[in-house]
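Only a single protein chain was left out; the remaining protein chains are all shown in position.
Presenting chain A:
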Amino acid sequence: MIPRWIYAPAALGAAFLLLPLVAIVARVEWTDFFTLITSEASKDALWLSLRTSAVATLLCLLLGTPMAMVLARTSFPGQGVLRSLVLLPLVLPPVVGGVALLYTFGRRGLLGDELEVLGIQVAFSTTAVVLAQTFVATPFLVVSLEGALRTAGLRYEVVAASLGAAPTTVFRRVTLPLVLPGLVSGAVLSFARALGEFGATVTFAGSLQGVTRTLPLEIYRLRETDVDAAVALSLVLVVVAVLVIGFAGRPGRSLG
């Protein structure tokens, strides 16, 4: 039971969030829509976005799952501070993330000399795009999974351990299956965040067709010269995002 007056501001809020989407749909040039989104540059951008976001999501899972375990299942001094720091990219302006990555992996960054010795150039490469996406997306997985781990509780793990299962077996056979919905929705959210990543990419990776120019960067470029194409591609991104959120928000899946 909620007070009836709450519906008014709630409707206002919903209108505020939905109206811009309606505006995009209304602005789309439907006659040329298919031509616009199938240009060589658009296809390159979409394909690059999907590829890099998939790799970034994989990295999020590999790096984020252990972090969520440590944050949810252990306690040590400074854990609260560490959690805040790990989640920082959630609230940091992405362009700041880009600058930070530049000073880490850039040619003159902290690891610049080491990378140069190995003959690896990160800036201006597709690797840079993946790094930027992973940087901004990992916290989504950590938050989602840590929540799922805490909700699931320790009961089953304790029972499994008392029956003689080794910690790795418990993790593999009990913990992971238990939090699988949280893991999946975390991964989906990370993928969506990676797909939309713009600020860190443009700062750190540059913009070149087929190499670093992902869908958001392509939209940003087209917006100046070919508004119709920019709007069409924006709608593509909106549709992908809606699909992703719909998948993550399916009944039975917790968002953490």
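Keep this in mind: a contact is a pair of C-beta atoms (placed from the backbone, for glycine too) under 8 Å apart; a residue touches a chain by one contact, two chains touch by 3 or more; residues count from 1.
Note that contacts and distances are computed from a predicted model.
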{"item": "Which of \"NAD(P)H-dependent oxidoreductase subunit E\", \"Stage III sporulation protein AF\", \"Molybdate ABC transporter substrate-binding protein\" or \"Acyl-CoA carboxylase subunit beta\" matches, in UniProt, the chain that is not displayed", "value": "\"Molybdate ABC transporter substrate-binding protein\""}
{"item": "Candidate in contact with the missing chain, chosen from A:T31, A:T74 or A:T225", "value": "A:T225"}
{"item": "Contact partner of the left-out chain, one of A:A72, A:V86, A:L102 or A:V130", "value": "A:L102"}
{"item": "Touch residues of chain A, complete complex, unshown partner", "value": "102, 106-108, 121, 123-124, 202-203, 205-209, 211-212, 220-221, 223-225, 227"}
